[in-house]
Every structure is written in structure tokens, then in C-alpha cells.
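After the C-alpha cells below, expect a handful of questions from me.
Note that one protein chain of the assembly has been removed; the remaining protein chains are unaltered in position.
Should a chain be cited, it is by its letter among A and B, assigned in written order, with residues numbered from 1 in that chain.
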Amino acid sequence: MKVVSRDGLAAWLDSLAQQKTLVAPRDVDGVLLYRPVASSAEIVWDYTRPVLSIKEAFFPATERLLVIEKNQQRVELQETLPEGEQVIVGVRPCDARGVKALDTLFIETEPVDTYYARRRANTTLVGLACKEMGETCFCTSVGGAPDDPRDVDVMLAEVEGGYAVQAVTEKGEALLAGLALQDVPGEPPKPVLNEPVPLPETEAWPPHFDDQFWEDMAERCLSCRICAYVCPTCRCFDVRDEALPAHNGHNRYERIRCWDSCTGEVYRRIAGGHNPRADKGQRLRNRFFCKFYYYPQQVGSAACTGCGRCIDSCPVNIDITEVMHHLAEVSR
Amino acid sequence: MTSLNGSNGMAPYLGKLVVVKDMAPEIKLFGVELLNGGNARFADYKPGQFAFVSAFGAGEAPFGIASSPQRGEVLEFAVQRLGSVTTELHEMGEGDTVGVRGPLGNHFPMDAFKGKDLVVLGGGIGGAPLRPVLQTVLDNRADYGHLTILWAARHPSLLIFRDEYESWRSAPDTELHLTVDEPDAGWEHDVGLSTTLLEKVAPSPKDAIAITCGPPVMIYYADKTFQALGFTPEQSYVTLEARMHCGIGKCGRCNLGDKLICMDGPVFSMAEVGNLMESFL
Partner (left out) sequence: MPYTTQIQDKARELLAGDQVSCVIGYEVGSRGRTRPAFIYDPDDVERLVWNQNCTHNLTTYLQDKLRPDRGQSEEEPRRVAVVVKPCDSRAINVMLAENHFAREQVHVIGVACDGILEGAGFGKATEGVLQARCERCSERTPVVYDTLIGEAPEVETSDEAAFADLADLEAMTPSERAEFWLSQFDRCIRCYACRQVCPMCSCPTCLFERDDSLWVGMRIELNEKRTFHLGRAYHLAGRCVGCDECERVCPMDIPISLLNRKLAKEIEVQFAYRAGEEPVPSPIITILSGEEG
């Protein structure tokens, strides 16, 4: 394996931070988040996973789509595309898998989402293999692995004295140019795995659409948006025009899109007031079906990467693995 | 710089309001003349397709295109004032600039309808996306069979496209029936639900196609009535409404089960709707 020492890695990351935006897990007032760092010294290396996924880097919580300038009857539109290269370091395989799932929708399904695609092209992913799965992790049950290098450009794995470095893509190779690596015999240690969770067949879901299970589970649901927002693959958004300060006497607005969640009560309410998902059970069912049935049907890839964030963060113990166990049970 | 070459799915074309007409209390008809190359994009839209209309400053919302390209380049939309975007639109006048994104969605299979009798049932503002179907039939009269139009509203003042009823009625092989929930003095036509009218008119299902649009509850009961009249699910078409924010299959909001109303619809046969996992009700 090719290995870099801790110091060598730190020096390389410091120089990267000078050239591009370097994003890595950082302690923000006691909360671990992927955030821009000015130097490698700010990076946290010992963690299960940050509270939020890296989807923010491609699909920000608030994104400007257009700037609109109105002068009486004249309107001018300005498309505002994201600029700037970024390198995200410390990406867990489950988060990288999440980006791949979003790629399937935003890039590989027509029409291409211009904004997502631009950020994606401008980003290099440096993954960090997990030495062990977290208590709520289940990536191996949904086709992933704690050391899966498939979806990153460079894969790091902690070894004695430093990190094993693997270039996965051409982009990754290009990023690694100039980083001195040592040839060391051996392989990175295999990660410690959890008990697998049964993954129901995709076709197992439709027959259970009308089960009482959904309503029962949803009774305690708060209809907040935590699960959707911490999830690496949830991508529902809202679009609206909002005012900007006037300029030269002209009214200015920005058309923005922001994160939204199907768990919200008014999410699906149509003009006139009709709401086909007025009940919590209908909404929660939609979220799980979207993950395991709709998204695969619509764009061809699964929308759960087994990261376990929703399990960690749900205040009322709505547990996606409990749903999977139940579906597997009733479809036996 | 603007990007109106269609490469950005979220960037609208600009359009000038050339028609702003009151059709009913809180309902206006807007005619939009596209600018900056939008005409090429909209040269060949089909009945049933929709577009996002921007009231810049408030946002954009999806509306069924209420006109047919055979009748000219002006895109028409019937808009009921219900929320922030439609309120902003209603404040606008001729000469003002809007945005238009589209044409989006699938369409009524007008070619497959050729030679058949058509029964078109429009409830309230739901009649708007059906008007291009009527226009296409009337403009290509020989291609289609008998046309039965059932048009309903809560009150006579809420009936839309009233100034066109004469031209519909007087077209060859065409009949028009009107009904309202609540008549006014001088109302000479039927009173009652659209389904009651449908039962009374009792169109034959032989070689016929039913097309319905209106509030979800109305679509539901109209379908039951069509079934009772002998229409198969394959013979019945609807156009469904959903809350949308992108219209291009990204924002995730408009799904009914695994179908996206914006991409797989908004036009569905009842055979498809019946197989939808999730009810639109």
C-alpha cells in the first residue's frame, strides 16, 4: 500500500487549503460538521461521522438560482452559477454513496441540474475509511461498506503512523500529484462490522402500502425535518423569490431554492387547500417508500446509504432499521 | 448575462402580458407573448402540457396551458387568485413582464383520440387545461367524432370562457351542457353537481373517450359516474394537480407514489391512476 505520514498529509492539506476551498470535519461549538478549514490543524480525524452529510456542498440549504431586476415593465434575469473549486476531506463512504445517489437524479436524469452539476464538477472527494461501523450504521446492509472507495476520488485509510492513500479516479490522481508516498507492505486493517439489517426487496414494499404499521409508527412523529435534513440523499426543495436591497431604484429579487421535507404537514397541500398527505402516517410512509421504492423506480438508484444519522437524531426513536426489519418480517 | 437558451431547466423565458382579462371573480385570463427565443421552445406544445409562470418578486407556479399553438403564438393561462404568486399575477397589467418555463409534462394523446367521440368534463378552473383539447378538436373537426362538453362551476359567474360557449355550441357535431351548484336569477341551464349532469346527459361509451379535470373530489366522483355509464379505465383520461416547485423531476414534491405528476403526468388514463399506489384524494 502507498502510505503518507500524518505530517506529510497535514502539509499537503495545508497547501491545498491555499489553492482551493478545503472542506473537512471541524468542531463548530462542540458540533462536528463538514466546514471550510483554513488549515489542517482544524480538522478532526477521530469521529464516526459529522452531524450533517456532505450533500450541503452540492445541494446547499439555500441556493441562489437567479437574480431578478425589475424596472417598471422591464425585467432582467441573471443566472447565478456557483464558482470555485473545493476539496472535501474526510468523506465517509456512506456520504460519498449519498452523493452518487444524488448524481443519479441531478446529473444522470434529464434535464441536468445546472447548479448541482457545476458544484459537482468543481469538487474532489477525499474519502476516509471507517475503522469500525458506528452503533447505528448499516451501510453494509444497503450495498455499501465502511472502506468502500467506489464513490470518492481519493481514499484514505488510517494505518500505523499515517494513512494509506489510494487514487480512485483521474481527478484523484491529479489531486495527489506532488504528494510523496511511501510503499509499505500490507493492507489497511479491515473495518469492524455490525450485525446486518435485512434489506427488503424493492418489490416487497408496494403490497404493504396500506399497512396499519405506518400510522402506528407515525403517531409519535413530530413532523419536524431532522431526518430529511441530516440525510445524505434527501433532496426535496422549495423555490421562491425573495427581495434583495434595491439597486439604482430598481427592485431586485433573488430566486432561491431551499431544503424542504415531505414530513412537513403542508408539504403536499395544493391550491384550494386539498392535501393528500394530511395525516402523519401518510407522510412518514411517503418518506420511507421514496427511499426504498420510488427513488429506485424513478431514477434507478437506492436512496438510503445506511449512514444512521436519522436514527441518531430522531427525537422520538423512529428507526429506519425497525422499518426494514418490519418489512422483511411481513414479506416473508 | 442571461441564460435563456434552455440549458438551465430552472431559468425561465421572459414574456410580455398582451392580454389581461377578467373572466370571473378572482379568475383572470392572461395572454403571454414570449420574448428572447421562447417561441421556438413553445412552437409545438400539446394539449395537456403545463408551464411555470413567474410573477417576479413572488415566485413561479405551474399552470395548465389553456391555449393551442394552432391558434397563434400567444400562450394563454387561466389563473385563479389563491396564493402569493397568483395574487402578484393578478396585480399585473398589459405590458408587464412575466417569466415562462416549459412546456412541461406529458399531453393528451390527441392522435389516439382521432375518430372517437369525446366527452369533456371541466369543473371550475379545471376547465382551463381542457380548453386546448376543445380548440384542437374544433380546429380539426373532421378528425374527431361527436364532442360532448360538460362545463360546471359553483355559480354562473364562476364559469370560465363564457364568451366562447356560442362558438362551441355552434360547431358541427358538438353539444354543450352547463351546470352550476348555485344559480342566479336568469340562469336557464342545469343546477346541481357535474356528476348529476353527466348522469343526465349519459354519453355513450362506444368508441368514446372521457376527459375530466377539476377538484380532486370531483375527479373521483366523475370517474365513478363514467364507470357506471360503461366507460373503461382505458377510455377515461384526467389531468391531475400537484404542488410543484421545479416541474422537471428534481424537487421531489409532486409524486403520487412512484409517479411524478410533472414528468409522468399531469395527464393520466384512469387505468394508470387506478394503479397508482397513492391516491390523489
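Assume a residue touches a chain if its C-beta (ideal position, glycine included) is under 8 Å from a C-beta of that chain, and two chains touch if they have at least 3 such contacts.
Since this is a predicted model, take the numbers as computed values, not measurements.
**Student:** Which residue among A:48, A:71, A:86 or A:223 touches the omitted chain?
**Tutor:** A:223
**Student:** Which listed residue, A:38, A:121, A:192 or A:316, touches the chain dropped from view?
**Tutor:** Checking the options A:38, A:121, A:192 or A:316, the one contacting the hidden chain is A:316.
**Student:** Give the residue, chosen from A:15, A:39 or A:62, that touches the chain omitted from the document.
**Tutor:** Answering carefully, the residue with contact to the hidden chain is A:62.
**Student:** Extract the touching residues of subunit B with respect to the undisplayed chain.
**Tutor:** Interface residues of subunit B facing the absent chain: 58, 83-84.
**Student:** Since one chain isn't shown, list which residues of subunit A touch it in the complete complex.
**Tutor:** On the side of subunit A, residues 28-31, 33, 51-52, 61-62, 135-136, 216, 219-220, 222-226, 229-230, 238, 240, 242-243, 256, 258-259, 264, 266, 311-313, 315-317, 319, 321-322 touch the unshown chain.
Just so it is clear, only the chains that are shown with their structure count from here on.
**Student:** With chain centres taken as the means of their Cα atoms, state the distance from subunit A to subunit B in Å.
**Tutor:** About 38 Å, centre to centre.
**Student:** For a test of understanding, state which residues of subunit B touch subunit A in their complex under the given definition.
**Tutor:** Touching subunit A from subunit B are residues 1-4, 7-12, 14, 16, 54, 56-61, 80, 82-83, 86, 95-97, 99, 215-217, 241-243, 245-246, 248-253, 255-258, 260, 277-281.
**Student:** How about subunit A: which of its residues touch subunit B in the complex?
**Tutor:** Residues 65-66, 68, 70, 73-79, 105-106, 109, 111-115, 206, 209, 235-241, 243, 251, 253, 255, 257, 260, 262, 267-272, 274, 276, 286, 289-290, 293-294, 297-298.
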